[in-house]
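Only a single protein chain was left out; the remaining protein chains are all shown in position.
Moving on to chain A:
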Amino acid sequence: MALSMAMAVDATSCTSNRWSMASLRTALPSSSSSSTSAAATIRLPSSRCQCLQQCISLSRSRRQQQPVLTRSFTAINPLSSLGFSDNTTFGHAFPAVDNGSRFFAMRHGRRVPKLNRPPDQRRALLRGLTTQLLKHGRIKTTRARASAMRKYVDKMITLAKEGSLHKRRQALGFIYEKQIVHALFAEVPDRYGERNGGYTRIIRTLPRRGDNAPMAYIELV
């Protein structure tokens, strides 16, 4: 008897929690979050320790978050309206505490990889990495940097696909070496003409010896 009553109490408390979240979600505009592909569920353990579970890194690339709550906040975010977000050219960037100095234990809604650097250094790092990737075709860096640079490499290739003078100048403003921009604009239409997006591939490898940092190869597809 007491057990059933306790369970009933639990049930009501659970349903009350669920009811509040559900009502909140229905109140806000629903977004179609990109579902992770079935590849995320393929997780075959293997004895080899490198080049595994590529599917995981690919599926994590589409960040399926709950953009619902944060999207409703972007319009009224005081920090972004003051111009604190750095690279306005490349999409919005949220500062770490946009929720009134409340720290969360989870990563909900955080879309910008900070890479442990201030914004100017971060931008310089990403510019340098994309320049080197476009120059060498395949580079080896840490996994966090590799997954952070995908966006910028894809952006550069998209600029090259459009091919106009304005896009060329925009690319020259990002990539450090002129020859690479001109070579890129020359060869991208043949190479990536049919491909829509996803111009890079990340392959995870063994960790670095000095600090056990997880490493990855990133290459142009």
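Basically, a contact is a pair of C-beta atoms (placed from the backbone, for glycine too) under 8 Å apart; a residue touches a chain by one contact, two chains touch by 3 or more; residues count from 1.
By definition in this document, contacts and distances are computed from a predicted model.
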item	value
Protein name (UniProt record) of the chain left out of view, among "Phospholipid-transporting ATPase", "Proteasome subunit beta", "MFT-like protein" or "GST C-terminal domain-containing protein"	"MFT-like protein"
Residue in contact with the excluded chain [from A:Arg111, A:Arg143 or A:Arg201]	A:Arg201
On chain A, residues whose C-beta touches the chain left out of the figure	37-39, 42, 44, 46, 48, 50-55, 58, 134-140, 187, 201, 203, 205-206, 217, 219-220
